[in-house]
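Complex shown without one protein chain; remaining protein chains in place.
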Amino acid sequence: MLSDAKSRSIIIQCALGAAVAAFAALLVSTTFANLRARGIPIGFDFLTMPSRIVISEAILTYKSRDPYYWAIVTGLANTVFVSAVVIVFSSMLGLVVGITRLSSNPLAAGTCRVWVEVARNSPPIVLLIFLYSLWWKVLPPVGEALNLLPGVYASMRGFVVPAISMDAATPGLLVIALALALALAAAGWAAARRGWLPPLAAPAIVTVGVAGLWLADAKFSVDWPTFTGSNFKGGKQLTPELSTILIGLTIYTTGFVAEIVRGGVLSVGRGQWDAGHSLGLPRGKILRLIIIPQMLRVIVPPLNSQYINVVKNSTLAIAVGYPDFLAVMNTIISKSSHSIEGVFIILGVYLALNLSLSSAANWYNRRIAIVER
Amino acid sequence: MKAVSLPLPAEPMPGQIRFGAFRRSAKLLFGTPLNAALTLLFGVLLVATVPPMLRWLVIDAVLFNPNPSACRVATGACWSFIYAKSGQLLFGIYPLDERWRPAIVCLLILALLGWSVRPASWAPRLLALWVAALVLIFWLMGGGIGLTEVPTSSWGGLPVTLLLTVVAIGVAFPVGIVLALARRSTMPAIRIGAVVLIESVRGLPLLSILFVASIMMPLFLPEALLPDKFVRALVALTIFAAAYLAEVIRGGLQAIPKGQYEAAAALGLPFWRAQYLIILPQAIRVAIPALANTIIVMIKNTSLVLVVGLFDLISSGKAALADPDWPSPAAETFLFIGAIFFALSFSFARFADFLERRGPTAH
Partner (left out) sequence: MLLSAPTRVPSMPDPSAAPAIQMTGMNKWYGNFHVLKNINLTVHRGEKLVICGPSGSGKSTMIRCINRLEEHQQGQIAVEGVELSHDLKQIDVIRRDIGMVFQHFNLFPHLTILENLTLAPIWVRRMRRGQAEQTAMHYLERVKIPDQAHKYPGQLSGGQQQRVAIARALCMSPKIILFDEPTSALDPEMVKEVLDTMVALAEDGMTMLCVTHEMGFARQVADRVVFMDQGEIVEMNTPSEFFSHPRHQRSKLFLAQILN
């Protein structure tokens, strides 16, 4: 019986399964013994108790008397916020840098090459710590803050930007109008990608948007930051920690996205350029209509890996003092001593984030796949 | 229709290329309106940023003056701090007169890694070489027979970074091979188990694995075997490296044509023998570029251990900055550390490129 391939395979799998189960049982029993010895309770009911931990900054409102689960959600929101901003900006920048790297202008191509090589060969944590150390060196104290753009100030305390808020009498109408405008814009963009734009598309979108705003009686207010002797009041403040992780991670990720874009453009065969040239299309149109659409399909899998890396690198926020999800969980675990539960939450959340990004990428990949027999 | 005759600019013939180069670069920089605009944009950018940077980096910098107050008055970079503290930055708190030992260890590790990415080196004696090298490295760092003992708490700086990399990769390599083979197995339970393991670990941030290892290991093991920080970080790094190496080796295995497996089977070789003698040597040789890339990734990732309290290169930088005599030139210190990582990563990548261009079977 042992030489029969099928029964042998079943026996091996059962034996392995049993060994793994035994090992897991051993681990679990040792863990429980240790926990009991230290008097640590086990259970998830601690999540509804007030946390009493401090989260230095967050995009959600959090106070230290909020329960643990809200602290976890706040930390998660921070991570998602940082990841989303970095993904969006590094994709846009990476597209530009990657294509510029292919330019025949040696100055432009060379500068972009330097950016890419520095990003790819430095550990991100060193880049972040270095940027953070520059903060106090390069920027002036609050009293002499640099005025970069109207309303945008930079100083040792961080960036201050004007905060735009919108008040609408009938928010429902506004939402409908904006949704319509967005749908029109999406349709127009899809049409533009295929090489033509209906002549009245842009005015139509703008009209719908403006009509919606007028009908809903929306009022915009801009909160300009004003300097009050010792600090800025009003506007939105971006701490050095948040600014460092956003700017640093964007610079780092752009290098990788640029390489992916460059590889994508180079992977489109020479024959496509030849065909475009032979039809009399100028270089810019060939790039826009023929090369980039094909390139966008090729780069989806490596871009997906890179976006997952952004989420993973967001954990480096702890090195510059920004409270991301991992940092908050670390504090929670040390404060509440619920290590096992905390570990499960950490692993579960990151795996869930990873899975969502990959599913979205796979869905998009299947939708835009080049149709073949 | 009369021929409109535009004078064709005389293209350089072969041999005249030297003079054409200058004209060609001028044409590239300003030939088309787009190129001219790009040159203007980047030119302005570079002129605005490079001279002040150079002024700070080089011109106004203080180079060798051992007196801390020279740095306080100067407006340029304080390189004399680096020069004075170089020993501490590179080797942490390792005893001063024994510092030649970690220096040798660093060179030894780099040589070992460089040797391992040569396609020609992949023979069973490579394993013996690694074992011997690791024994030698630990003896040099820790002391014992013939050398003064230095406890692991005094280890720090660059040797720790490189040591963690090399031990993690060394231990993870056989694990990676097993995982890669498991992932290609026809037995569903084994294959699914391997996929779940590999994809989960690859999907997690390294910091989270470090944290989880630091938290869970004291709980998993009985009181007597309490692992120290070093071992916990090593376990986390090894798990991480194993998952990545598994994918690299799997790529190599996939590249082997089916005919090789069939030939081995036709000769009557049992599974493990066939893997050891025929399949794995070829797979690894094919995967060497990806392997070199993984080594570089591991070197960069080891810098994260500072967060869990280990004394690697970055921690020793932070420790050196705490010296109250000096004005804490943080930017210069981290620029220096970044440059070390850059140099390691860049040169290793170029070396691997050079080997790849020479051909997979070049000896």
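Letters A and B mark the chains in the order given here, with residues in each chain numbered from 1 onward.
Methods note: a contact is a pair of C-beta atoms (placed from the backbone, for glycine too) under 8 Å apart; a residue touches a chain by one contact, two chains touch by 3 or more.
Given the structure is predicted, the values throughout are model-derived calculations rather than measurements.
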item	value
Contacting the left-out chain in the complete assembly, out of A:Arg38, A:Lys233 or A:His277	A:His277
Of B:Thr32, B:Asn67, B:Ser86 or B:Thr148, the residue in touch with the unshown chain	B:Thr32
From A:Ala5, A:Leu149 or A:Ile370, residue that would touch the chain that is not displayed	A:Ile370
Of A:Val142, A:Leu289, A:Leu347 or A:Ala361, the residue in touch with the unshown chain	A:Leu289
Where the missing chain touches chain A, by residue	194-196, 269, 271-272, 274-275, 277-282, 285, 289-290, 293-294, 297, 370-373
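Definition applied: only the chains that are shown with their structure count from here on.
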item	value
Chain A-chain B separation of Cα centroids, rounded to whole Å	25
Footprint of chain A on chain B - complex, ascending	25, 28-29, 31, 34-35, 38-39, 41-43, 45-46, 186-190, 193, 200, 203-208, 211-212, 215-216, 218-223, 296, 299-301, 303-304, 306-307, 314, 330-331, 333-335, 337-338, 341-342, 345-346, 349
Chain B contact footprint on chain A (complex, rising order)	9, 12-13, 16-17, 20, 27, 30-31, 33-35, 37, 100, 103-108, 111, 117-118, 120-127, 129-130, 133-134, 137, 308, 311-316, 318-319, 326, 329-330, 333, 339-340, 342-343, 346-347, 350-351, 354-355
